[in-house]
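Of the protein chains in this complex, one is absent; all others appear in place.
Labels for the chains are A and B, by order of writing; each one numbers its residues from 1.
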Amino acid sequence: MRYVIVGACAAGLAAAEAVCSVDPSAEVTLLTEEPYPPYSRPLISYALAREIPVTLYDLPPPSPGQVRVRTSTRAAGVDPERKEVVLEGGHSLSYDRLLLATGASSRPLDLAGEGSTNVLGFRTRSDAEVLDREIRGGARTALVLGGGLVGVKAAHALATRGLDVTLCIGSDAPLSQVVNPEAGRKVAEALEDEGVSVRTGYRPSALEGEGGRVTAVRFDPPGETLRCDLVVRGKGVRPRTELAEVLGFGDRDGIPVDARLRTPAPDIWAAGDVARTFDVAWQAPRVNAIWPAAVEQGALAGRNMAGSHETYPGSLAMNSVKVGHLHLVSAGITRPPDGPYEVRDVWDPTAGYRRVVLRDDVLVGAVVVGTDGRPGPDRTGLLIAAIRRGARIGDLPFDPLADRISWSGFAFGREAVTGGRRGPAATLPTGDPVGKEVFR
Amino acid sequence: MAVKIEEARELSVTQDAPGLIDKARTDGVTTVWDRHEAQKPRCGYCDLGLSCRICAMGPCRIDPFGEGPQQGVCGADADIMVARNLGRMIAAGSASHSDHGRDLVETLLAVGEGRAPGYTTADEGKLRALAAEFGIDTEGKSSQALAGELADAMLEEFGMRKGRLQFVDRMPPARIAVWEKLGILPRGIDREVTEMMHRTHMGVDNDYVNILLHGFRTALADGLGGSMIGTELSDVLFGVPQPATSQVNLGVIRPDQVNILLHGHNPVVSEMVARAVEDPELVQRARDVGAEGIGLVGLCCTGNELLMRRGIPMAGNHLMTELVLVTGAVDMMIVDYQCIMPALPQIAGCYHTKFVSTSPKARFPGAEHREFTPENAEALAREVVREAVDNYRNRRPGAVAVPSKPVAQMTGFSVEAVLTALGGTPQPLIDAITGGRIRGAVGVVGCNNPKVKHDRGHVELTRRLIEHDVLVLDTGCAAVANAKAGFKVPEAADLAGPGLREVCRSLGIPPVLHVGSCVDNTRILHLAGALANALDVDTAQLPLAGAAPEWYSEKAVAIAFYVVAAGITTFLGVVPPILGSPNIVKLATQGLDEVIGARFVVEPDPARCSDAIVAHIDGKRKALGL
Partner (left out) sequence: MKTVMVHPQRCVGCMQCQSACAVAHSHTQTLYGAVFEEPRPAPRIHVGPGPGNLAFPNKCRHCDPAPCMQACMPAALWRDIPTGAVLVDPSRCINCGMCAMACPFGVIRYRADARTPGRTVAVKCDNCVERQKEGRVPACVETCLVGALEFGDPNEILRDESRRLAREVSLGIRQAPAAIPQRPEAVELWRAMGDAAEALGPGG
C-alpha cells in the first residue's frame, strides 16, 4: 500500500512510524516543503538563544527501508478522484492513503510591508536562521508583535542574545489565549526580569520603512511609533488548510476530523496542528496545536490508515513555559466562558500560584505557576491526567490546589501497574477497582 | 546448612572463631552474623542519623537526597536531628558507665557500713590516696570508716554540690582552661546526663554546636566521673592490677572441667564467683561429678577485670560470646549487664548451658534470675557455682567441641604498675618518647562490630602501629583481639619497630600493654594527664591518639567524646550515624581541632588508619620540637 504524508514534523513522523508498525509492506512518502531533514520545530527558540547545539535539531529518521523523506517538496493540490497529490512543479504522486499533517504557520499581521526581509514569523528553522543572521549582521532592537506562546519564546530568545527587545501585546497580559490574565502577568514580570520590555495595549497599525526593510512600527492604541531593526510576528498560529480548502473542507479553525481522524474525503486523514479534533476539556471540536497532541494524533491516524480501527479519546491543551526562574504549566480550560464554571485560585509563597477550573464539579483546567522550580512541573501530570479523565474534584485522592499532590494519586487499576501495556487479559485479584481508563 | 569453613574465615581473622561459626550453622544456631545479614540493607535514614523518634508527632525522617522532607514535624533540620541523636548516644553511654560506677560506690558504702560479707578494701594504700584526693582527713581512720566516707564523697559526684568533678584536677591546667573557656567542665555525673536528655527533648536545644558542646561535657562526666570512679573503686575493692601472665582464646575452655563463663562488666559479682570456685568443697563436688575441676573463664569486660587482677583466662570478646556457648562445653554463663546480647540465653538453650542473670537492672528472657547484692553475694556465688557443677552431668557429649589451643598473654598494666615497671616515675617513658625510641602512644580500644571482619580492625591497626614504634595501650574487646594475635607477650617485641623493640626488651614488657576493661580507658586518660603534668604541657600537645576500629556501642561514643575532649584525636573504624549533617561532619572532623585541640577521624581501612595516626603523631612531635 502507498501512503503519502504531507508534513514531516511531529504528526507526520509519528504517522510514518505507526504505519510501518502495522503494515510491514507499506511504502511511505513524507513530504516537506522545508529544505531540512525532519527536525524538532520547538527547538528553534533554544537554537536562536544558542542554548543547544544545532545537532539537537535532528529527529531520529523513520525506518529508511519503508519511508522516503522528500525535502523541499511542496504539495500544491490533491486530486481525490485520481488519488494523487500534485506537487509544485507539476509532478504528482499517487496514494492509497493520504495524511494531511501540514501543521500551522505564524499568523500574519495583515499590514502593508509584511513581506519585508526583516519581518519574520517564528515557526521554522529558516526563521531562526534568518534572525541569527540579522543579529550577526548588527540588528540591535527587535519588536515582537503579539504575546502568544511563540511571541514569548521569541522575545526571550532574542533578549538572551543581547538584543533590545520589546514585546508588544494588544491585550493586557501575555499568553492571553493560553492562561488567565493573573498568570499571564507573572509571565510578563518574569520577562521584564530577563530584560524584555513588555508593553500591553499596543496594537500595530502600520509598518514604516523603505527599501524592503521596516525601520519602525506604528501602534494605535496607544498612538506611538517604536523604532526597530527586526520585527517578529508572535500572534499565534493559523492551521495550514490550503490543501483541504481546495477539497471543500477546512477553514481557519482547522480541518474537521471524526473520531478515527478521517477527513470528510475518502482515504484522507488529518492530524496535528492542522486537525480539529475532539477536545476533552471543552467537550467540543478544537485545534490543540501542541506537540504531544500532534504525535498522538499522527500515531493514531497512521495506525488507522494501515488498517486499525482506533478511536481518538480526544486532545487536551497543555503548555509548559519557562522564563528565567518562572515556570508555568497550563492545561485545559483556564479562562472559562460564562456558564456552569467555577474557578478556584490560590497564591501562596511555597505552593506558588495555582488555579483549577471546574465545570459542574468536574476538573476541566488548571494553571500552576512556580518560581525557582517550586512548585515545578514535576507532578502536574497527575493533575492533567485527572482533567483528561474528567475526574470530579471530590473524587480526587489529593488536593489539586496543594503543592503536595499525592504522588500516587492515580496509581490504581491495571494500567497503573502495567503502564497501559496491552497483554493477556488479567484482573487484579485484590478486589481493587480496575480502572480501565486511567489514561487514554 | 553448614557453610564452608572458608566462608566462616571471611567473618573473623581469629583462629578460633571460624570453626565455631561453622559448628553453629551445623547445629542450627543463629549467630550475630546471620542476624546482621538478615538486617541488610540497613535503614539509610538511621545510618545517616536522619531519623528521629524523640516525640510522638513523629517519627520523622529527613531525606538525604533533598527530595522529600527536609525537616521533622517540629521543624528540626538535619543538623538538629543528627545532633540530638548523637547527644542521646553520648548520654546513654555515659549513663551506662556511670551506673556501673555507682554500683561500685554502693558496694564500697556497704563495706563501710559493714554489711557486705566477703568484700573488703583490698588495696588499703589506694583507698587512702583516693580519700586524700577527695579531701578526706585520713589520719587514724580505719579502712572501714574511710570506705564509708569515700563512698559518700563519691556519691556526691553523681549529684552536684562542688561545681565540678573531683577528678578534673587530675588533668593539666591548660586542659582545664580549655574546658572552662568552652563552658564544658563537668559539674555532676547525673546532672550532665539528665541535662542532655533535657536538651534533646523537642523544643529545647536546637543549636547543633551547643548540643555537641554539651555532649563533650556529658562525656567528661563519664571519663572523669562514672568510669574513673568505676576503675578506681574496683582497684580499691579488689586490688590494683599487677603484671601477670595468663591465657586467651576459646582454648582456655577445657572440655574435661566444669566451665563457668562470666560475662558483663562489673567485677562486683564476678569477684565473688571467682572466690567461690576456689572453695575446696565445690572443687571436690566437681570431681565427684566426673570433672577434672572447675574452670572459670571471662568474656568481654568482666573478663578483662578478672584477667587484670587475677590472671583468670579470657575466652573472647563481644563477637565470641555466642561462639563460646556453641562449644557445648559451658555449664553456666553468669552475666551482669552491658553488651550481653539478648540472643545468648536462646543459644544457651540450644545446649545444656545454664544462663544466670544477676542484676535487677538486666533481665533476660530464658535466663534464670539470681539477684546479687553486696549482702548476699558471697553465699549466692557459692550456690550458683554448685548448680554449675551439677549441670556438668547434663552435657551432651556429641555436642562438645573446642577447636583451638590457648595463646599466652601478659596483663595487668595499671597506671601504678606501669610506673612501678618504670622505676616509680614516668621519666623513662618520657625519655623514650623524647629520644624517639617510642614515637608516641595510642589507645586501641572498643568493641567488636559485625560490620567489620571480626578483630581485623584491632589486630591490623595494632600490628602496624607497633611496627612504627608506637606503643599501644589496649582495653576492652580490642585487648582480647590483640592478645589472641600474640601481641601481648614480651617476645612480641620482635614485631615492633627497632626503638620500641629495644624499650620492650629492656623492661621485659610486650609492645602492647593491657590496661583493662572499657571503664579502664580512664587509666589511659589518667596516664596522659600525668605525662602532660610532668612535661608541663596540655594533653593536646602529646604525641597520642585514640582508636576504636570496631566500635559498636553508645558507651564507645561517650569514650570517644571524652578522649577528644581531653585533646586526644580519635580514629574511628566504624562510621558514626552523623553523615546526614554535613555541618556536623565538618565540625567533628575539622572544626574541632581549633576549638578543643583534637578531632575525630573516620577511617575503616586499618592500613590507612595507621598511616594517618603515625602522621598525626609525627605532627604532634614536630610541634613539640621532637
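Methods note: a residue touches a chain if its C-beta (ideal position, glycine included) is under 8 Å from a C-beta of that chain, and two chains touch if they have at least 3 such contacts.
Just so it is clear, the structure is predicted and the values come from calculations on it, not from any experiment.
> Which one, B:E67, B:E139 or B:E594, makes contact with the chain that was left out?
Spelled out, the listed residue whose C-beta touches the missing chain is B:E67.
> Which parts of chain A face the unshown chain closely enough to count as touching?
Interface with the chain not displayed, on the chain A side: 10, 14, 40-43, 46, 51-52, 56, 59-60, 291-292, 295-296, 299, 318, 320, 322, 327, 329, 331, 373, 376-382, 384-385, 388, 397, 405-412, 414-421, 423-424, 426-430, 438-440.
> In terms of residues, what is the contact footprint of the unshown chain on chain B?
For chain B, the residues touching the absent chain are 41, 43-45, 47-48, 61, 63-68, 575, 579-580, 582.
In the analysis below, only the chains that are shown with their structure count from here on.
> Quick check: how many Å separate the C-alpha centres of chain A and chain B?
Chain centres of chain A and chain B, defined by C-alpha means, are spaced 71 Å apart.
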